[in-house]
Structures are given as C-alpha cells and as structure tokens.
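Could you have a look at this structure, given as structure tokens, before my questions?
In this view, the complex is presented without one of its protein chains, the others remaining in place.
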Amino acid sequence: MFGKKVPLSGRNKQMVKIVDQPEGYEGQGFFATSLDKVIGMARANSLWPLPFATSCCGIEFMATMGSNYDLARFGSERLSFTPRQADLLMVMGTISKKMAPILKQVYDQMAEPKWVLSVGACACSGGIFDTYSVLQGIDRVIPVDVYVPGCPPRPEQIIEGVIKIQELAKNESLRRRNSDEYKRMLESYNIETK
Amino acid sequence: MEQDSYGMVNIQVPAEHLIEAIQALKAYEKAPVQLLTDLCAVHYPDKAGKELEVVYHLHSLTQNLRLRLKVAIAQDAATVPTLCNEFAGANWMERETFDFYGVKFEGHPDLRRILNMDQMDYHPMLKQYALEDETRDDKDDQFFGR
Partner (left out) sequence: MEKLSNRSKLVVNKEMSFKERIYLPAILKGMSITLKHFFKPAATVKYPEQTRPMSSIYRGQHVLKRDEDGKERCTACGLCAVACPAEAITMVAAEREKGEEHLYREEKYASTYEINMLRCIFCGLCEEACPKQAIFLTDRIVDAEFGRAEFIYGKDKLVEPVDERVDISQRQIWSYNNENA
C-alpha cells in the first residue's frame, strides 16, 4: 500500500504519489514501527490550515487552494475556520498593531500541536509598511515555524512552505510540546502555558 | 471667504459658527446638502495659531454639488463642535480625526481611538512624530540615503 505509484484509470494517466512507508519491521501480516513515526506521518499529511488572510497574499492562497495547485494533495483539503480544530495557522497579509492581540488570541485558541506559517513580506517582517501602525513581523507576538518570502509569493512558494511544515510535523518528537524548552519558548512570547 | 480650488468651492468657517453654517446649508432650498462625504484634518506646523485645519466635504445629492468647509484651529486648543446631531455618519469620522490628529469634538458621544491600537499615546499624523516604526530593527540608518 505504501510507497507505490498507482496509475489512474481514464484519461488522467498521470501517476499518483503516495506517502512513503516509515522505517520498521515487516513480516507476514504485520508491520511494526515506532509510534511517533506513525503519528508524525498522520499529522504531516492531514494538516488543517486556518487561513488568517488579511490582504493580497490571501488571494494567492486562494489560488493555492484552487484546482490548479490544489493544496488538497498535501492533505490540507479542509480549511478550518475555527482555530480550535486547526493545526496550521497560515498568516497571510499585513498585520496591524491593533490586530496583533487578535492574532495572538487565535494562536492561543488553537489546540496543540500547532504550527505557524507566515506568508509574504508583510506577515514576515512588515515589508514596505515601516509605519507606526504595522506590526514589524508576526514573530513579535507568536512563534513562527516557517517563513515564506515574496510580495505576494507564488502558489509554488506557499506549497514549499507547507512542505516544510510537513517536514517539521513528521520529524517532531511526541514529547516536544510538553518539554520545558517549548514552554519557555511560549513564555518568551507571553503565551500562557497549561 | 470663498475660493475655488479643483472645481470645488472652499469655505472658511470659524469653529463657533460651524453648526450654524451646516444647518444653513442643510436648509438651503436650491441645493440642500444631504451628505457628509468626508471629514479629516490637516496639520500645518508653520501656521502659528492655525496649526490644525478640520476639513468637511459636503455633497448635495440632488444638485450634485460638492463643497469644502474648512475650520482652522490652534493646536493647543484643538476643539470643534461635533456634527453627530447633523450627520449620523460623522461619528466614526470624528473618532478617526481625533485618533490621528487629536482634534477634540465637543459633544461627541464616544470619542475614543478607532483605527490605532488603544495603547498608543500620541496622535501619529501630527508632523512632529515620525512616520516610521521605531520598533523596526532590521535596518541600519547609515546605509540609506534618507
């Protein structure tokens, strides 16, 4: 089942790529591997993104979700418009200082494990908006896992970012979110830890 | 005082007669003013005693006539009467003008900041404040010609 290329019937003769099998022992009727690899694989290939789209990068994100680029191929079919069911916060667009507490609240409401993808120059660093009202990068208020540069980035670049997030999710140890280091990191952003 | 600029009539009004002027324009039969298109302010730091100018854009929808009302005030006594009773739409525009220029509108029901964050302790469009964000740290000024 894993790692094989399955030809499609009908006119679409292109191959469908399926996720590779994790390392483990295989035998007659059984397959054994470590739990975190299976969970990492499951998490990485079923990320539910929460689009926090405030400007033109959001339009580019819509192109990424559309049929030409189709983010659903990476298991991100289902957009979650409630933070409580989302795994991946995609911040796309200018975040003003007035909006920063709201963004932080959205991040707070997300359940662990959670990742943050910052798309576009404005979300990453403020871009050209070096003004009194614009937050100079969302990493002032929440921890960011992957940055995608561009103004706005092409859908290819957004997909690159999602692939990087998948890499993170796949290789993360199960205890990371309970570790002291992680808690300290959250505390440095003044985010309450339970 | 009247003058024509960019195809619009400009009228300078002293702050104490603003309400009367607006009421007269609303009641003017030939071209009654029905809409307050915009309300904003301009900061002229060099004009002593008239540093701030509050600008009202008015529109007579039936005659398609526009005119501009200007109220010059001093920065240290930046107070003008509110237009909330004349135009309901003036409420948020006055909050915005207060937010950016610190003009106080007397009689406004809820004069709070509207666009900037609540913690901000100055009025950013006044020219003595820098436009750039002072928290930006990825720039070294000596490398730029500004």
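Order of writing sets the labels: A and B. Residues in every chain begin at 1.
FYI, a residue touches a chain if its C-beta (ideal position, glycine included) is under 8 Å from a C-beta of that chain, and two chains touch if they have at least 3 such contacts.
Everything numeric in this text was worked out from a predicted model, so none of it was measured.
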{"item": "Chains on display which the left-out chain touches in the complete complex", "value": "A, B"}
{"item": "Residue, one of B:12, B:37 or B:62, that touches the chain absent here", "value": "B:62"}
{"item": "Hidden-chain contact residue, picked from the options A:20, A:112 or A:156", "value": "A:156"}
{"item": "Per the touch definition above, residue among B:46, B:76, B:121 or B:140 touching the missing chain", "value": "B:140"}
{"item": "Options A:124, A:141 or A:169, residue touching the unrepresented chain", "value": "A:124"}
{"item": "Residues in chain B touching the chain absent from view", "value": "34, 61-62, 138-140, 143-146"}
{"item": "Interface with the undisplayed chain - residues on chain A", "value": "10-12, 14, 17, 67-70, 73, 121, 124-128, 130, 137, 139, 145-151, 153-157, 159-161, 163-164, 168"}
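One rule holds for everything that comes next: only the chains that are shown with their structure count from here on.
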{"item": "Interchain centroid distance [CA atoms averaged], chain A/chain B, Å", "value": "44"}
{"item": "Chain A to chain B touching residues, read off their complex", "value": "96-98, 100, 125-126, 130-134, 136, 140"}
{"item": "Touch list for chain B against partner chain A, complex", "value": "115-118, 120, 124, 129-133, 135-139"}
